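One protein chain is absent from this view; the other protein chains keep their places.
Moving on to chain A:
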Amino acid sequence: MKVVVDMNKCQDHGQCVFAAPDVFSLDDAGHLAYVSDPDDALRDEVEEAADVCPLQAIRIED
């Protein structure tokens, strides 16, 4: 699975981090970091993260 976050849209809300902590995290400065090719077993989590992103910045490209 391939995950892309549109960093122009992302406003570091961190909602994705609650939904999929294995894939998304906030660094010490509070900025988003993420794994761009997570294991397929994490698909449900990542879909949930994409749903709850207020800026709708997360795209899953299969």
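Assume contacts are C-beta pairs under 8 Å (C-beta built on N, C-alpha and C of every residue); 3 or more make two chains touch, one makes a residue touch a chain; residues count from 1.
The criterion applied here is as follows: contacts and distances are computed from a predicted model.
Enquirer: What is the protein name, per UniProt, of the chain that does not appear here: "Polyketide cyclase / dehydrase and lipid transport", "Aminotransferase", "Energy-coupling factor transporter transmembrane protein EcfT" or "Pyridine nucleotide-disulfide oxidoreductase"?
Expert: Matching "Polyketide cyclase / dehydrase and lipid transport", "Aminotransferase", "Energy-coupling factor transporter transmembrane protein EcfT" or "Pyridine nucleotide-disulfide oxidoreductase" to the record, the invisible chain is "Pyridine nucleotide-disulfide oxidoreductase".
Enquirer: What residues on chain A make contact with the chain left out of this view?
Expert: Where chain A meets the chain not shown: residues 9, 11-15, 18, 26, 30, 47, 51-52, 54-56, 59.
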